[in-house]
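The complex is shown incomplete by one protein chain, all other protein chains being positioned as in the whole.
Moving on, here comes subunit A:
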Amino acid sequence: MSSTMLPNRSKTSVLVFLLPPLLLYGIAVLFPIVQSLFLSFFSWDGITDLRFVGFDNYARMFVGDDVFWTAFSNSLGYLVICLVLQLGGALVVASLLISLRRGRELVKTLYLLPAVISTVAIAFLFQRIYSLEPTGLLNQLLQWVGLGELQQAWLSNVDTVLAAVSIPEGWRFTGLYMLIIYAALLAVPQELEEAARLDGANWWQVFTKIRFPYIRPVWITTTIIAATYALRGFDIPYLLTNGGPGQASELLTTYMYKTAFTHTDYGYASTISVFIVVECLIAVGLIILLLRRKADA
């Protein structure tokens, strides 16, 4: 295979170029995962000796820990909100951008801006936006449009807090995914679309029959990136609410972090991290499976 693809290059030169990144990947990614897997069978507080506990940590995680399951379902909620905002938002904005004749660069930059602002700044920004006392932007807006009775402390209400911490993350990266999808949409051949329109296809038909199938490979990649990012989401919920009130915005990642670095229960934290790795792998597998099957159908 390689000899047909790379007729003039030897296997050695390929290896020379592939090995350093592979090694780096091994040290930075695979090794910690193996280490977590190893630690997940122990009880360890960091300063006393490791104690082998077999599958105790796993048993505790699956049957003995209500916070874990709360965090897991919160993580799924967080994932859904982020994906809808990031992918849905990105697709809508990119499609509109394509039809825009002037000022494309400006709009693109504006949408991309939040992705380059530091997370801490974004967390502080949203803390102000959601605030009730003193009145923040969101509550002020509600007042202005006559929905004053909806005013509330968005980050203190257990019913709104999960959405409130997910939205900044979704909003933040919409621009980034918009850019990727926009680039893919640009590559859709104009002749095809024009031919379809001449045949009487409406906007929706053009989108579903021509544009979307064309960008599907990019869409799969984008979905995988966005999903794994959202499953690993940590910083904004951690900074905004630290998982509270109660466990209403606790994600698996913030829970794992607390278990490791606040509770110094490194063994159990490793067990949770193994779960996160497996969860990410399953999510990626599912996405590929679903989108491939659709493509085949």
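In this section, a contact is a pair of C-beta atoms (placed from the backbone, for glycine too) under 8 Å apart; a residue touches a chain by one contact, two chains touch by 3 or more; residues count from 1.
The definition used in the following text is that contacts and distances are computed from a predicted model.
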| item | value |
| --- | --- |
| Protein name (UniProt record) of the chain left out of view, among "LrgB family protein", "Carbohydrate ABC transporter substrate-binding protein", "Acyl carrier protein" or "Transketolase" | "Carbohydrate ABC transporter substrate-binding protein" |
| Of A:L76, A:L132, A:V206 or A:I225, the one touching the omitted chain in the full complex | A:L132 |
| Candidates A:L85, A:I122 or A:L155 - the one touching the absent chain | A:L155 |
| Residue ranges of subunit A at the interface with the undisplayed chain | 26, 31, 34-35, 38-39, 44-50, 67, 127, 130-134, 152-153, 155-156, 158, 240-247, 258-259, 261-266 |
